[in-house]
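Missing here is one protein chain; the remaining ones are kept as they sit in the complex.
Entry: chain A
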Amino acid sequence: MAEAESKEALETKLVDKVGEAISAIADAKHVDQVISAVHSVALLLFPVDPTTRIGEKVSSSLVPCAKDERSDWSQTFYRGVAFPTFARVLLLDVASDWLSCFPVSVQKHLYDSFFLDGPVVEVVQVLVPFLHHVDKNSSVDANSVQTNVERLLILCLLENAGVLKMTKEIGDYYQGDSSRNGNLKPLLSRLSQILTSIPDKARLKSPPLLSSHLYFKHITNQLLQILDDRASCNEANSTDIVLSFVGEMFSRICRRGLSDLLLSEVTPHVLAHVRRLLNSNKGSVEIESFQLDPTSQIWLKTVEAVTDPYAVEKMAEQLLHQLYAEHASDVEAFWTIWTLFHRNVKHQASVRSIFVDKFLLWKVFPIRCLRWILQFSVLECPPVTNTLAKGDITQGLLETTQRIASVWSKGEFLQSVPLEQQAYITAALGLCLENMSREELDRKKDVMHNILQGVSCRLENPGDLVRKMASSIAFMFSKVIDPKNLLYLDDSFTGNAIDWESELQTAVGGVRSITSSRENGDGETKTSASLTEGNDSSGRNKQKKDRKSKDIANFVLADPDEIVDLATLNCGTESDKDDDNASVSSDNSSVTSLEPYDLLDDDKDLGKQFTHLVDVVGALRKTNDADGVEKAIYVAEKLVRASPDELTHIAGDFARILVQVRCSDITVEGEEDSAEEKRQRALIALLVTRPFESLETLNSVLYSPNVDVSQRIMILDVMSEAARELANTRTLKPKHQARGPLISNISDPQPWYLPSDASTPWKKVEETASFHLNWANRYERELQPKPGQKMKGKTRRWSLRSGDRDQSSTDWSQNRFPLYAAAFMLPAMKEFDKKRHGVDLLGRDFVVLGKLVHMLGVCMQCASMHPEASALALSLLDMLQRREVCNHPEAYVRRAVLFAASSVLIALHPSYIVSALAEGNFELARALEWIRTWALQVADSDIDRDCYSMALSCLQLHAEMALQTSRALESAGGKSSSSMGPMNISLPSGISKLTSFKLPSSNVLL
């Protein structure tokens, strides 16, 4: 009681003292007065260095000298109201008005000591609120106040290891009086809240040390230091409370979004410890050694103290990433994760579900992390060297496998999840399967069913990678079912195990790099892919075949059995002569030495036996004569390209038969691709040479029930290729087909009727100029330069007009496609949505739909800037706007639609849009506007990365198109107003109305 009384008295005294000092400061006219006032208080609390006393008027009346007394004073000062009150004055008034005048030493030893020498717990609580104390009305200079507070915080917390001190103080409290323990929890949480909020409260201009990155780095280091200290000295009492404080700090740091920073410090720390432990145990790792290890226990408790599930998740996630970055081995990683999380996982269902559900099904980690996750949370036993090890308890594995498999098998999952995640989950499923036995698989019937379902729905996907996933899983599955009879769905893959990392995840990465190319490139990559897609993994087959053919070549080149006879090499002719010499006298002996030439014979050149298309068609019909069909396919393109007259009549038939030929039936294994390619080339040639006839057939075949999906795809592929070729043919055609002279031979190619002494051949001058110039044939030749003559031009000509020779002698054929555009596009678009026998584009045959849309896009591009494009664009856009098409669940179709929409944007001539607007045809504007909104929508929400990037480039094209159109619109408007005559009449007020309400929006909307 007396103690309490004396304390009270002390406090009153202190408050009085502080009050005096405050009023002195308030009244101060000179800095010395302020210093002395502050000093008077400081003297009570700290052993102040007398040299700092600058003011002379120090009242020496109250000089507590005893150390004990001073600590009493100090305790009372900081615990009570005195400190907050005085701090307020120090931080506001002194800091803003006087501090800049303080000498450096005074500031350091007198002013700062109030904050640095006191208990951090209290100081921080006082300091932090002033960080953003902005009182507009007061006369205080906010800037200097805040700068000062920031400086003090840095000094207090970071440079003087404030957090470390703080935990000591907390421990002291804890030990000091247990009655306060009830208050401790809220205090700790308040403290941690204050500590972690500092970077947020700090101003933008605050020193870099207070920026969240550096600040939390320091704080984290201090926290780690604390943990280490606690691990080394085992004072159990306060440890728990300290650890819970640290845990609270961790969770708050994670909440602030700095889990990466936190774990980038924590992970190496723990990892180093784990490595140390592993090394000391020389490989023989037992759970006990970790369980008993004090550091591990400290960590366990700390992480257990992190009660916020969000923080736990973030920490675990970052831990995995950090371990990956640190190149931890499987064993090290396992023990690191184990050290931090095993108790959480065991005791908290939510944490467990983070690992088993979230990390497996929702997040995407590198495959190595996936292995750790599986090992830790599913297999639940330490790994053996670097392979996944299976414990005794397999229930978890079974359940997880079942869960993954059921997710994996769903078609919607395939459609709605980005490729990376698909690859990730596929790998997870594969790794799970790897660790299962047949009996275990049999126990869960669903798994088998789900896997088969998933494989089958993936195998018909157009994406190479998706098919690869299917084949990988199928392989793993077959390995579980029957290890001796492995199922290879993929030709290129022949190994015994699958490297999930390189097979799937890096491949996904590869896809990313390709699709980031621009729109134009996109079209090309797509088509190059389209052919291969059509052929069902032909690329790989091609590789294989290349390998084969190379082998053959090598074999031929290095025939080990061949006998090299040097004599024959060197004196072959001589021996011949000798031979014949001798033969005159005695023929028998001589003949023996006739040296044979190389007798190697192959039948490469014998393929071209068909010389008439009719024969080819006939041969193709005889499907039982595989050789004949093959040969016919091989020559078909050449014959078609020759474009004989008969082609017109048989083009339709021919196209139909080419579509129906089954390349796989007629060719030997491994040769299908070349035949397939030849067949497609022939079809392309047919489409190019006789578009109308062959298109009629192809379009009728396209939706007929007696072709299958692959044939439909092939037809569409071929059509797009043909469209491209038609659009790009810029062949140089000689206008006159030069008739060769009647008689010629190889040594002298020059016609007889030309001067024979010419050193260079004569050429007829081709002239197609006006009629009167063309009265006679003229010939020209190049003269060889005389010695010493300067070459001025390359040739000399004697002709009246030689300037236009290049133009007249050759015929630049231009884009021929627009003529046929309608024939290409309209029939295919007409009934695409009709569900017929064997045809269901909107549903099952989405690949065909994608191809169709892509083909239409290609057609648009090929017809671009031609009037036909404008005519066809509307109907194409109509088709694209169908909800079933543009919002198709398959990304493949959406990609195609984006491509087609972009093609439309490219293909439309701005002037056409202008004229459409001028005519009041707003349908087009609406359709174009739809493209924009839809592309925006895709860019916003599509899960497919390709779709996203394509949508972006589509938007870009849209913007360009809008710009061009608005320019054209302006110029058209200007013309209409300036020019006289019919123009003015034909563009009535509508145009001005149009521009007035359309133009502002057209920049954005069109």
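Rule of thumb we're sticking to: a contact is a pair of C-beta atoms (placed from the backbone, for glycine too) under 8 Å apart; a residue touches a chain by one contact, two chains touch by 3 or more; residues count from 1.
By our rule, contacts and distances are computed from a predicted model.
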item: Absent chain [UniProt protein name; select from "Protein DECREASED SIZE EXCLUSION LIMIT 1", "BHLH domain-containing protein", "Auxin-responsive protein" or "NEDD8-activating enzyme E1 catalytic subunit"]; value: "Protein DECREASED SIZE EXCLUSION LIMIT 1"
item: Contacting the left-out chain in the complete assembly, out of A:5, A:412, A:439 or A:601; value: A:601
item: Residue ranges of chain A at the interface with the undisplayed chain; value: 562-565, 568-569, 572, 576-577, 579-581, 583-584, 587-588, 590-592, 594-601, 603, 605-606, 608, 742-748
